[in-house]
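Read through the structure below, which is laid out as structure tokens, and then see the notes.
The complex is shown incomplete by one protein chain, all other protein chains being positioned as in the whole.
Now for subunit A:
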Amino acid sequence: MHLSSISNVISKVTVDKVQVWILSECVSLFQVNVRDALNQAMDEELERDERVFLLGEEVAQYDGAYKVSRGLWKKYGDKRIIDTPITEMGFAGIAVGAAFAGLRPICEFMTWNFSMQAIDQVINSAAKTYYMSAGAQPVPIVFRGPNGSSAGVAAQHSQCFAAWYGHCPGLKVVSPWNSEDARGLLKAAIRDDNPVVFLENELMYGVPFDLSEDVLQKDFVVPIGKAKVERRGTHITLVSHSRCVGFCLDAASVLAKEGVECEVVNLRTIRPLDVDTIEASVMKTGHLVTVEGGWPQYGVGAEICARVMEGPAFNYLDAPAVRVTGVDIPMPYAKILEDHSVPQIKDIIFSVKKVLNM
């Protein structure tokens, strides 16, 4: 991470209709990419709590398949950073059992596609146990790894699991977009006494964001279950998660030039869904477009629309809510096909204009 140009934060004060610019204290901003944000979060939590440990394929001596766990094995050793054989069902079960017995494991799936080998352990052993035991057996575990489409990895390595895991009671499911999300949500997930499904995005790992000193504090957490309004707007609400939040913001910039002000809501958490923030926004703008990388049928956007239908925000809608999603096909390989399989900025702009009847 490196220090960007120190920007003075200036605040605007209106005194007797005269606007006065006041020089506030200097605020340092540090450039941290998502990978490093995740790495630092894990490092700090490993240091903070002896019971936290990381296991998964290549997490130790290889420094992580995507280098997210770089340096951790060197620092913490074999006991706390454990390379596993390629046996997802087995090591996910081992991770859950360790959580039963009082440790706080972070179980990495090299990608969430491989979690299907172990999904029984995530759902039946982790998610349901606290309920089945009537509160006798908590399961403080984090499952994490990259989710959704990447670039050129084809059908078996590109699925988004937000809807699948988001369906299940007993799980918390989070999907960070930027470095602040990644850092804060991972810390919150590790500190949470419940099973958390942590959906990263491989294409975001290398993307840098400015983080303030506050965010870099060791106890900085982003609360699970709270969405963030990334951009205020008045004409239409865009609700998204993970990488697509960036696309929404890009689309919003383009639309702003045509006088359309989009409010962009970054879900941050898939389950529990922050319906209040979504509803408040929709009640303000009267229009809703959801944007996600996953498939449309029974997806995150479908859930958001259903909730809006069932709640107070429906009466504020001036048009039906619509979803922008991945195309309903297995992911193809050829670049031109792949590009047309995922939601693009032009798809978001097109949908906004349709909903606004422009």
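Note that a contact is a pair of C-beta atoms (placed from the backbone, for glycine too) under 8 Å apart; a residue touches a chain by one contact, two chains touch by 3 or more; residues count from 1.
Methods note: contacts and distances are computed from a predicted model.
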Original post:
Under which of the names "Protein SDA1", "Pyruvate dehydrogenase E1 component subunit alpha", "Phosphatidate cytidylyltransferase" or "Glutathione S-transferase" is the non-displayed chain listed in UniProt?
Top reply: "Pyruvate dehydrogenase E1 component subunit alpha"
Original post:
Out of A:Ser133, A:Gln156, A:Gln217 or A:Ser253, which touches the unshown chain?
Top reply: A:Ser133
Original post:
Looking at A:Leu54, A:Val68, A:Ile81 or A:Ala99, which makes contact with the chain not pictured?
Top reply: A:Ala99
Subject >> Contact with the hidden chain (one of A:Gln40, A:Asn194, A:Thr290 or A:Ser351) >> reply: A:Asn194
Original post:
Out of A:Glu47, A:Glu213 or A:Glu310, which is the one that touches the chain we can't see?
Top reply: A:Glu310
Original post:
For subunit A, which residues touch the unseen chain?
Top reply: 53, 79, 82, 84-85, 87, 89-103, 105, 120-121, 124-125, 129-140, 169-170, 172, 193-194, 225, 272, 310-311
